[in-house]
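Complex shown without one protein chain; remaining protein chains in place.
Letters A and B name the chains as they come in the text, with residue numbers starting at 1 for each one.
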Amino acid sequence: MKYIDEYRDPLLARNLLEEIKRKATRHWTIMEICGGQTHSIIRNGIDQLLPDSIELVHGPGCPVCVTPLESIERALLIAAKKDVIFTSFGDMLRVPGCSKDLFMVRSEGGDVRIVFSPLDALQIARDNPLKEIVFFAVGFETTAPANAMAVYQAAREGIENFSVIVSQVMVPPAMCAILSSPDNRVQGFLAAGHVCAIMGYEEYEPVAREFNVPIVPTGFEPVDLLAGILKTLELLEEGRSEVVNLYRRVVSREGNRFAQETIRKVFEVRDRQWRGIGLIPGSGLGLRPDFSRFDAEKKFNVTHICASESPQCKSGSVLQGILKPDACPAFARECTPEHPLGATMVSSEGACAAYYNYHRNAYSL
Amino acid sequence: MCLAIPGKLFEIFDENGLKMGTVDVNGAKTRACLEYVPDIQIGQYTIIHAGFALKIIDEEEAAESLKLWQELIESGAFQPDDDLSSADSL
Partner (left out) sequence: MTIAPACPLPLMQHETVQMAHGAGGRLSQTLMQRVFMPHLHNSFLDLLDDQAKLELPAGRTAFTTDTYVVSPVFFPGGNIGELAVNGTVNDLAVGGAIPLYLSTGFVLEEGFSLVALETIVMSMASAAQNAGVIIVTGDTKVVGKGQCDSIFINTSGIGTIREGVNLSCCNLKKGDCIILSGTVGDHGMAIMTSREGLSFQSHITSDCAALNGMIGKVLDAVPMIHAMRDPTRGGVAATLNELAHSSSVGIEINETSIPVKPDVRGACELLGIDPLHVANEGKLVLVVPAECSETVLNVMRAHEHGRDAVIIGSVVNDHPGMVVMRTVFGSRRIVDLPLGEQLPRIC
(Lines give C-alpha, C1' and ligand atoms only; values in the text may rest on other atoms or scores of the structure.)
Protein backbone atom coordinates (compact mmCIF):
# COMPACT_ATOMS: atom_id res chain seq x y z
CA MET A 1 0.00 0.00 0.00
CA LYS A 2 1.52 3.26 -1.11
CA TYR A 3 2.44 5.66 1.70
CA ILE A 4 2.04 2.85 4.24
CA ASP A 5 4.37 0.01 3.23
CA GLU A 6 7.42 2.23 2.80
CA TYR A 7 6.93 3.37 6.38
CA ARG A 8 6.70 -0.21 7.65
CA ASP A 9 9.97 -1.27 6.04
CA PRO A 10 11.81 -3.36 8.65
CA LEU A 11 15.23 -2.51 7.25
CA LEU A 12 14.61 1.22 7.44
CA ALA A 13 13.23 0.75 10.95
CA ARG A 14 16.39 -1.10 11.90
CA ASN A 15 18.56 1.74 10.51
CA LEU A 16 16.73 4.25 12.61
CA LEU A 17 16.90 2.11 15.74
CA GLU A 18 20.65 1.72 15.36
CA GLU A 19 21.04 5.47 15.02
CA ILE A 20 18.94 5.99 18.15
CA LYS A 21 21.17 3.58 20.06
CA ARG A 22 24.28 5.32 18.79
CA LYS A 23 23.11 8.82 19.62
CA ALA A 24 21.60 8.38 23.10
CA THR A 25 24.19 9.26 25.72
CA ARG A 26 21.82 9.43 28.69
CA HIS A 27 18.24 8.72 29.73
CA TRP A 28 15.53 10.77 28.03
CA THR A 29 11.76 10.80 28.54
CA ILE A 30 9.74 11.47 25.41
CA MET A 31 5.97 11.71 25.19
CA GLU A 32 3.93 10.79 22.14
CA ILE A 33 0.77 12.86 22.29
CA CYS A 34 -1.64 10.94 20.12
CA GLY A 35 -3.40 7.72 21.09
CA GLY A 36 -3.07 6.52 17.51
CA GLN A 37 0.69 6.85 17.88
CA THR A 38 0.56 4.98 21.22
CA HIS A 39 -1.26 2.10 19.62
CA SER A 40 1.15 1.92 16.72
CA ILE A 41 4.10 1.91 19.13
CA ILE A 42 2.67 -0.87 21.30
CA ARG A 43 1.26 -2.87 18.40
CA ASN A 44 4.58 -2.90 16.55
CA GLY A 45 6.59 -3.36 19.73
CA ILE A 46 8.62 -0.22 19.12
CA ASP A 47 8.93 0.37 22.85
CA GLN A 48 10.42 -3.12 23.17
CA LEU A 49 13.02 -2.38 20.51
CA LEU A 50 14.18 1.01 21.83
CA PRO A 51 17.23 1.10 24.07
CA ASP A 52 16.52 1.50 27.80
CA SER A 53 17.85 5.03 27.67
CA ILE A 54 14.76 6.15 25.75
CA GLU A 55 11.57 6.04 27.75
CA LEU A 56 8.32 6.66 25.96
CA VAL A 57 5.42 7.96 28.02
CA HIS A 58 1.95 8.02 26.59
CA GLY A 59 0.03 11.26 26.32
CA PRO A 60 -3.62 12.28 26.60
CA GLY A 61 -4.23 12.22 22.85
CA CYS A 62 -7.29 10.06 23.07
CA PRO A 63 -10.37 12.28 22.68
CA VAL A 64 -12.64 9.43 23.63
CA CYS A 65 -10.69 8.92 26.86
CA VAL A 66 -10.85 12.58 27.89
CA THR A 67 -14.54 13.19 27.11
CA PRO A 68 -16.00 14.34 30.45
CA LEU A 69 -18.16 11.88 32.35
CA GLU A 70 -20.99 14.46 32.34
CA SER A 71 -21.00 14.47 28.51
CA ILE A 72 -21.16 10.68 28.46
CA GLU A 73 -24.05 10.70 30.91
CA ARG A 74 -25.93 13.30 28.83
CA ALA A 75 -25.29 11.23 25.74
CA LEU A 76 -26.72 8.15 27.45
CA LEU A 77 -29.87 9.99 28.50
CA ILE A 78 -30.39 11.49 25.04
CA ALA A 79 -29.73 8.18 23.27
CA ALA A 80 -32.39 6.46 25.36
CA LYS A 81 -35.09 8.92 24.25
CA LYS A 82 -37.82 7.79 21.92
CA ASP A 83 -37.57 9.28 18.44
CA VAL A 84 -33.86 9.96 18.80
CA ILE A 85 -31.35 8.29 16.52
CA PHE A 86 -28.03 8.61 18.32
CA THR A 87 -24.96 8.39 16.11
CA SER A 88 -21.34 8.09 17.10
CA PHE A 89 -17.92 6.86 16.11
CA GLY A 90 -17.62 3.20 17.10
CA ASP A 91 -15.18 3.84 19.93
CA MET A 92 -17.69 5.64 22.09
CA LEU A 93 -20.07 2.73 22.39
CA ARG A 94 -18.20 0.95 25.18
CA VAL A 95 -16.97 3.98 27.09
CA PRO A 96 -18.36 3.55 30.60
CA GLY A 97 -20.60 6.18 32.14
CA CYS A 98 -21.55 5.88 35.81
CA SER A 99 -23.41 2.64 35.33
CA LYS A 100 -23.81 1.88 31.65
CA ASP A 101 -22.55 2.61 28.15
CA LEU A 102 -24.11 3.37 24.76
CA PHE A 103 -23.95 -0.28 23.82
CA MET A 104 -26.24 -1.12 26.74
CA VAL A 105 -28.60 1.70 25.79
CA ARG A 106 -28.82 0.08 22.36
CA SER A 107 -29.60 -3.31 23.82
CA GLU A 108 -32.31 -1.67 25.95
CA GLY A 109 -33.99 -0.39 22.80
CA GLY A 110 -32.25 2.91 22.07
CA ASP A 111 -31.55 3.57 18.39
CA VAL A 112 -27.77 3.91 18.55
CA ARG A 113 -25.82 3.70 15.29
CA ILE A 114 -22.15 3.68 14.44
CA VAL A 115 -21.08 6.08 11.71
CA PHE A 116 -17.67 6.56 10.14
CA SER A 117 -18.24 10.20 9.25
CA PRO A 118 -20.40 13.02 10.66
CA LEU A 119 -21.72 13.46 7.10
CA ASP A 120 -23.24 9.97 7.45
CA ALA A 121 -25.10 11.22 10.53
CA LEU A 122 -26.35 14.19 8.50
CA GLN A 123 -27.60 11.82 5.82
CA ILE A 124 -29.50 9.86 8.46
CA ALA A 125 -31.13 13.16 9.45
CA ARG A 126 -32.17 13.79 5.82
CA ASP A 127 -33.56 10.25 5.57
CA ASN A 128 -35.50 10.41 8.85
CA PRO A 129 -37.24 13.81 8.99
CA LEU A 130 -39.52 12.75 11.84
CA LYS A 131 -36.68 11.74 14.13
CA GLU A 132 -34.08 13.76 15.99
CA ILE A 133 -30.56 12.80 14.97
CA VAL A 134 -27.80 13.46 17.46
CA PHE A 135 -24.11 13.03 16.67
CA PHE A 136 -21.43 12.67 19.34
CA ALA A 137 -18.84 15.08 17.95
CA VAL A 138 -15.73 13.84 19.71
CA GLY A 139 -12.20 14.55 18.57
CA PHE A 140 -9.02 16.52 18.50
CA GLU A 141 -8.20 19.08 15.86
CA THR A 142 -7.95 16.27 13.29
CA THR A 143 -11.68 15.61 13.56
CA ALA A 144 -12.81 19.20 14.17
CA PRO A 145 -13.00 20.06 10.44
CA ALA A 146 -15.27 17.07 9.78
CA ASN A 147 -17.51 17.85 12.75
CA ALA A 148 -17.58 21.55 11.81
CA MET A 149 -18.58 20.79 8.22
CA ALA A 150 -21.49 18.62 9.34
CA VAL A 151 -22.91 21.47 11.43
CA TYR A 152 -22.14 24.08 8.76
CA GLN A 153 -23.84 21.97 6.11
CA ALA A 154 -26.86 21.34 8.35
CA ALA A 155 -27.24 25.09 8.74
CA ARG A 156 -26.81 25.67 5.01
CA GLU A 157 -29.49 23.10 4.11
CA GLY A 158 -31.81 24.10 6.93
CA ILE A 159 -31.74 20.63 8.49
CA GLU A 160 -33.40 21.19 11.85
CA ASN A 161 -33.56 17.61 13.16
CA PHE A 162 -29.80 17.35 13.62
CA SER A 163 -27.70 18.28 16.64
CA VAL A 164 -24.32 17.47 18.12
CA ILE A 165 -22.82 16.82 21.54
CA VAL A 166 -19.50 18.59 21.26
CA SER A 167 -16.46 17.09 22.93
CA GLN A 168 -13.68 18.74 20.95
CA VAL A 169 -10.33 19.18 22.64
CA MET A 170 -7.04 20.77 21.57
CA VAL A 171 -3.50 19.57 21.96
CA PRO A 172 -1.33 22.63 22.73
CA PRO A 173 -3.13 23.60 25.99
CA ALA A 174 -2.89 19.99 27.16
CA MET A 175 0.81 19.94 26.37
CA CYS A 176 1.27 23.13 28.41
CA ALA A 177 -0.73 21.69 31.30
CA ILE A 178 1.49 18.59 31.36
CA LEU A 179 4.66 20.65 31.13
CA SER A 180 3.46 22.97 33.93
CA SER A 181 2.75 20.11 36.30
CA PRO A 182 5.23 19.69 39.18
CA ASP A 183 5.28 15.92 38.46
CA ASN A 184 6.27 16.42 34.85
CA ARG A 185 9.05 14.19 33.55
CA VAL A 186 8.56 14.81 29.83
CA GLN A 187 11.60 16.28 28.11
CA GLY A 188 10.54 16.09 24.46
CA PHE A 189 7.36 15.57 22.45
CA LEU A 190 6.30 13.70 19.37
CA ALA A 191 3.50 16.00 18.24
CA ALA A 192 0.40 14.43 16.74
CA GLY A 193 0.96 14.30 12.98
CA HIS A 194 -2.61 14.62 11.83
CA VAL A 195 -3.50 17.32 14.32
CA CYS A 196 -0.56 19.23 12.82
CA ALA A 197 -1.78 18.46 9.29
CA ILE A 198 -4.81 20.59 10.14
CA MET A 199 -3.39 23.23 12.48
CA GLY A 200 0.18 23.44 11.26
CA TYR A 201 2.97 23.61 13.80
CA GLU A 202 3.35 27.38 14.28
CA GLU A 203 1.47 27.21 17.58
CA TYR A 204 4.04 24.79 19.05
CA GLU A 205 6.94 27.19 18.60
CA PRO A 206 6.10 29.38 21.62
CA VAL A 207 5.52 26.19 23.70
CA ALA A 208 8.94 24.84 22.76
CA ARG A 209 10.56 28.17 23.70
CA GLU A 210 8.67 28.73 26.95
CA PHE A 211 9.13 25.24 28.33
CA ASN A 212 12.47 24.48 26.72
CA VAL A 213 11.38 21.27 25.02
CA PRO A 214 11.90 19.97 21.48
CA ILE A 215 8.63 19.19 19.69
CA VAL A 216 8.64 17.01 16.57
CA PRO A 217 5.47 16.58 14.46
CA THR A 218 5.52 12.84 13.73
CA GLY A 219 3.48 10.37 11.71
CA PHE A 220 1.96 7.05 12.77
CA GLU A 221 3.75 4.29 10.93
CA PRO A 222 6.72 2.60 12.64
CA VAL A 223 9.34 4.26 10.42
CA ASP A 224 7.72 7.68 10.97
CA LEU A 225 7.67 7.13 14.73
CA LEU A 226 11.28 6.00 14.88
CA ALA A 227 12.36 8.93 12.71
CA GLY A 228 10.45 11.26 15.04
CA ILE A 229 12.05 9.69 18.11
CA LEU A 230 15.50 9.96 16.51
CA LYS A 231 15.03 13.65 15.69
CA THR A 232 13.71 14.39 19.19
CA LEU A 233 16.71 12.60 20.65
CA GLU A 234 19.11 14.56 18.45
CA LEU A 235 17.52 17.83 19.56
CA LEU A 236 17.69 16.78 23.22
CA GLU A 237 21.33 15.72 22.96
CA GLU A 238 22.16 19.06 21.33
CA GLY A 239 20.08 21.07 23.82
CA ARG A 240 17.87 22.52 21.08
CA SER A 241 14.27 23.40 22.04
CA GLU A 242 12.89 23.68 18.55
CA VAL A 243 10.01 22.45 16.47
CA VAL A 244 11.27 20.25 13.65
CA ASN A 245 8.76 18.68 11.28
CA LEU A 246 9.35 14.97 10.57
CA TYR A 247 6.01 14.34 8.87
CA ARG A 248 6.71 16.53 5.90
CA ARG A 249 4.59 14.69 3.36
CA VAL A 250 1.47 15.79 5.21
CA VAL A 251 2.38 18.55 7.66
CA SER A 252 3.25 22.13 6.72
CA ARG A 253 3.97 25.02 9.08
CA GLU A 254 0.68 26.78 8.38
CA GLY A 255 -1.48 23.63 8.17
CA ASN A 256 -4.73 23.43 6.25
CA ARG A 257 -6.18 26.95 6.03
CA PHE A 258 -9.50 25.80 4.58
CA ALA A 259 -10.08 23.45 7.50
CA GLN A 260 -9.02 26.09 10.02
CA GLU A 261 -11.46 28.57 8.49
CA THR A 262 -14.43 26.24 8.81
CA ILE A 263 -13.45 25.35 12.38
CA ARG A 264 -13.34 29.08 13.21
CA LYS A 265 -16.73 29.70 11.58
CA VAL A 266 -18.49 26.99 13.56
CA PHE A 267 -16.56 26.68 16.83
CA GLU A 268 -15.08 28.99 19.45
CA VAL A 269 -12.45 28.26 22.09
CA ARG A 270 -13.76 27.28 25.53
CA ASP A 271 -12.41 26.00 28.79
CA ARG A 272 -12.80 22.23 28.93
CA GLN A 273 -12.88 19.46 31.51
CA TRP A 274 -10.64 16.54 30.62
CA ARG A 275 -11.83 13.30 32.16
CA GLY A 276 -9.32 12.14 34.70
CA ILE A 277 -7.25 15.33 34.46
CA GLY A 278 -9.51 18.25 35.29
CA LEU A 279 -10.14 21.68 33.85
CA ILE A 280 -7.64 22.91 31.25
CA PRO A 281 -8.40 26.54 30.29
CA GLY A 282 -8.90 27.29 26.60
CA SER A 283 -8.46 23.63 25.68
CA GLY A 284 -11.79 22.90 24.06
CA LEU A 285 -14.16 24.00 21.35
CA GLY A 286 -17.85 24.80 21.60
CA LEU A 287 -20.44 25.88 19.05
CA ARG A 288 -20.59 29.58 18.26
CA PRO A 289 -23.86 31.36 19.11
CA ASP A 290 -24.83 31.31 15.39
CA PHE A 291 -24.86 27.53 15.56
CA SER A 292 -26.10 27.02 19.11
CA ARG A 293 -29.39 25.58 17.81
CA PHE A 294 -27.34 22.51 16.86
CA ASP A 295 -26.14 21.99 20.42
CA ALA A 296 -27.79 18.76 21.59
CA GLU A 297 -27.06 19.45 25.25
CA LYS A 298 -29.13 22.66 24.99
CA LYS A 299 -31.79 21.14 22.74
CA PHE A 300 -32.54 18.23 25.04
CA ASN A 301 -31.97 19.99 28.34
CA VAL A 302 -31.00 16.84 30.21
CA THR A 303 -30.42 17.28 33.93
CA HIS A 304 -29.70 15.06 36.95
CA ILE A 305 -26.28 14.16 35.75
CA CYS A 306 -24.36 11.79 37.98
CA ALA A 307 -20.62 12.32 37.83
CA SER A 308 -18.82 9.91 40.09
CA GLU A 309 -15.88 8.03 38.69
CA SER A 310 -14.66 4.69 39.86
CA PRO A 311 -12.28 5.44 42.75
CA GLN A 312 -9.97 2.70 41.47
CA CYS A 313 -9.57 4.17 37.99
CA LYS A 314 -6.22 5.85 37.38
CA SER A 315 -6.93 7.05 33.81
CA GLY A 316 -5.93 10.59 34.66
CA SER A 317 -2.43 9.59 35.73
CA VAL A 318 -2.07 7.38 32.67
CA LEU A 319 -3.20 10.19 30.37
CA GLN A 320 -0.59 12.54 31.81
CA GLY A 321 2.19 10.00 31.44
CA ILE A 322 2.68 9.75 35.20
CA LEU A 323 1.64 6.11 35.41
CA LYS A 324 2.10 3.30 32.92
CA PRO A 325 -1.09 1.24 32.43
CA ASP A 326 0.38 -1.97 33.78
CA ALA A 327 1.47 -0.18 36.97
CA CYS A 328 -2.18 0.47 37.83
CA PRO A 329 -3.31 -2.02 40.53
CA ALA A 330 -6.57 -2.66 38.68
CA PHE A 331 -4.95 -3.34 35.29
CA ALA A 332 -6.07 -6.69 33.86
CA ARG A 333 -7.68 -7.51 37.19
CA GLU A 334 -10.80 -5.46 37.96
CA CYS A 335 -10.24 -3.44 34.79
CA THR A 336 -10.34 -5.20 31.41
CA PRO A 337 -11.87 -4.31 28.04
CA GLU A 338 -14.91 -6.39 29.02
CA HIS A 339 -15.30 -4.58 32.36
CA PRO A 340 -13.52 -1.25 31.95
CA LEU A 341 -13.22 1.09 34.90
CA GLY A 342 -12.26 3.98 32.65
CA ALA A 343 -12.22 5.06 29.03
CA THR A 344 -8.53 4.37 28.49
CA MET A 345 -9.26 0.65 28.62
CA VAL A 346 -11.85 0.70 25.83
CA SER A 347 -10.91 3.34 23.34
CA SER A 348 -9.00 2.28 20.25
CA GLU A 349 -6.56 5.01 21.22
CA GLY A 350 -6.46 4.37 24.96
CA ALA A 351 -3.07 3.45 26.42
CA CYS A 352 -4.54 0.89 28.82
CA ALA A 353 -6.31 -0.87 25.95
CA ALA A 354 -3.09 -0.92 23.93
CA TYR A 355 -1.16 -2.48 26.79
CA TYR A 356 -3.88 -5.03 27.46
CA ASN A 357 -4.44 -6.06 23.86
CA TYR A 358 -0.83 -6.30 22.75
CA HIS A 359 1.36 -6.53 25.77
CA ARG A 360 -0.21 -8.47 28.49
CA ASN A 361 2.03 -11.51 28.51
CA ALA A 362 5.11 -9.38 29.07
CA TYR A 363 3.90 -8.90 32.62
CA SER A 364 3.26 -12.16 34.42
CA LEU A 365 -0.42 -11.96 35.26
CA MET B 1 -9.62 8.87 16.28
CA CYS B 2 -6.58 10.42 14.71
CA LEU B 3 -5.93 7.69 12.22
CA ALA B 4 -5.99 8.87 8.64
CA ILE B 5 -5.41 6.48 5.78
CA PRO B 6 -3.62 7.38 2.53
CA GLY B 7 -5.50 6.71 -0.69
CA LYS B 8 -5.56 7.74 -4.35
CA LEU B 9 -8.33 9.97 -5.67
CA PHE B 10 -9.98 8.57 -8.77
CA GLU B 11 -13.32 10.33 -8.99
CA ILE B 12 -14.74 13.76 -8.17
CA PHE B 13 -18.45 14.56 -7.94
CA ASP B 14 -20.87 16.92 -6.29
CA GLU B 15 -23.28 15.92 -3.56
CA ASN B 16 -25.59 18.18 -1.56
CA GLY B 17 -23.49 21.13 -2.71
CA LEU B 18 -20.27 19.61 -1.37
CA LYS B 19 -17.28 18.58 -3.47
CA MET B 20 -16.92 14.83 -2.92
CA GLY B 21 -14.57 12.18 -4.22
CA THR B 22 -13.99 8.45 -4.35
CA VAL B 23 -10.62 7.41 -2.99
CA ASP B 24 -8.97 4.06 -3.66
CA VAL B 25 -7.17 2.41 -0.76
CA ASN B 26 -5.46 -0.62 -2.23
CA GLY B 27 -8.61 -1.61 -4.11
CA ALA B 28 -11.13 -0.75 -1.40
CA LYS B 29 -12.94 2.44 -2.27
CA THR B 30 -14.36 5.04 0.03
CA ARG B 31 -16.18 8.32 -0.38
CA ALA B 32 -14.60 11.41 1.07
CA CYS B 33 -15.48 15.08 1.22
CA LEU B 34 -12.91 17.12 -0.72
CA GLU B 35 -13.90 20.57 0.57
CA TYR B 36 -10.64 20.88 2.49
CA VAL B 37 -8.46 19.96 -0.48
CA PRO B 38 -10.09 22.07 -3.21
CA ASP B 39 -7.03 21.90 -5.48
CA ILE B 40 -6.76 18.12 -5.48
CA GLN B 41 -6.49 16.42 -8.87
CA ILE B 42 -7.46 12.91 -9.85
CA GLY B 43 -4.48 10.64 -9.39
CA GLN B 44 -3.13 12.50 -6.37
CA TYR B 45 -2.87 10.89 -2.96
CA THR B 46 -4.58 12.21 0.12
CA ILE B 47 -5.17 11.18 3.73
CA ILE B 48 -8.73 10.30 4.73
CA HIS B 49 -10.14 10.77 8.23
CA ALA B 50 -13.79 10.57 9.32
CA GLY B 51 -14.92 10.71 5.69
CA PHE B 52 -12.85 13.78 4.82
CA ALA B 53 -9.70 14.26 2.77
CA LEU B 54 -7.46 16.35 5.03
CA LYS B 55 -4.32 17.00 3.02
CA ILE B 56 -2.83 16.26 -0.38
CA ILE B 57 0.22 14.07 0.20
CA ASP B 58 3.32 15.86 -0.96
CA GLU B 59 5.02 13.18 -3.05
CA GLU B 60 8.31 15.09 -3.29
CA GLU B 61 8.57 15.51 0.46
CA ALA B 62 7.76 11.84 0.91
CA ALA B 63 10.52 10.81 -1.47
CA GLU B 64 12.94 13.24 0.18
CA SER B 65 12.34 11.86 3.68
CA LEU B 66 12.74 8.26 2.58
CA LYS B 67 15.94 9.16 0.76
CA LEU B 68 17.30 10.78 3.91
CA TRP B 69 16.60 7.76 6.02
CA GLN B 70 17.92 5.44 3.33
CA GLU B 71 21.20 7.34 3.46
CA LEU B 72 21.66 6.05 6.97
CA ILE B 73 22.27 2.60 5.48
CA GLU B 74 24.77 3.94 3.03
CA SER B 75 26.58 5.94 5.70
CA GLY B 76 27.70 2.61 7.17
CA ALA B 77 26.27 3.30 10.60
CA PHE B 78 25.71 -0.43 10.97
CA GLN B 79 25.82 -3.68 8.97
CA PRO B 80 22.66 -4.00 6.82
CA ASP B 81 23.14 -7.75 6.58
CA ASP B 82 22.33 -8.20 10.26
CA ASP B 83 19.63 -10.78 10.72
CA LEU B 84 16.47 -8.89 11.72
CA SER B 85 15.52 -11.75 14.00
CA SER B 86 18.32 -10.75 16.31
CA ALA B 87 16.33 -7.57 17.01
CA ASP B 88 15.27 -9.36 20.20
CA SER B 89 18.70 -8.78 21.59
CA LEU B 90 18.44 -5.01 21.23
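Throughout what follows, contacts are C-beta pairs under 8 Å (C-beta built on N, C-alpha and C of every residue); 3 or more make two chains touch, one makes a residue touch a chain.
Computed from a predicted structure; not experimentally measured.
Asker: May I ask you to name the displayed chains that the omitted chain touches in the full complex?
Answerer: Counted over the whole complex, the chain not pictured touches A, B.
Asker: Based on the whole complex, identify which of A:S117, A:N147, A:Q260 or A:T344 touches the chain you can't see.
Answerer: A:S117
Asker: Suppose we count only contacts with the excluded chain; which residues of chain B make the list?
Answerer: Counting only chain B, the missing chain is touched by 1, 3, 5, 7, 22, 24-31, 48, 51, 84-88, 90.
Asker: What residues on chain A make contact with the chain left out of this view?
Answerer: On the chain A side, contact with the omitted chain comes from 1, 4, 8, 10, 13-14, 42-46, 48-49, 94, 113, 115-117, 120, 124, 222, 337-338, 348, 356-361.
Criterion: only the chains that are shown with their structure count from here on.
Asker: Distance from the CA centroid of chain A to that of chain B, rounded to the nearest Å?
Answerer: Comparing mean C-alpha positions, chain B is 21 Å from chain A.
Asker: Applying the document's contact rule, which stretches of chain A touch chain B when the two form their complex?
Answerer: Within the complex, chain A touches chain B at residues 1-4, 6, 10-12, 14-19, 21-22, 34-37, 49-51, 61, 63-64, 89, 91, 116-120, 138-140, 142-143, 145-147, 149, 153, 156-157, 192-195, 197-198, 220, 223, 227, 246, 248-251, 256, 258-259, 262, 348-349.
Asker: Which chain B residues qualify as touching chain A in the complex?
Answerer: Touch residues, chain B against chain A: 1-6, 8, 16-18, 25-26, 33, 35-38, 45, 47, 49-52, 54-55, 57-59, 61-62, 64-66, 69-70, 72-73, 77-78, 80, 82, 84, 87, 90.
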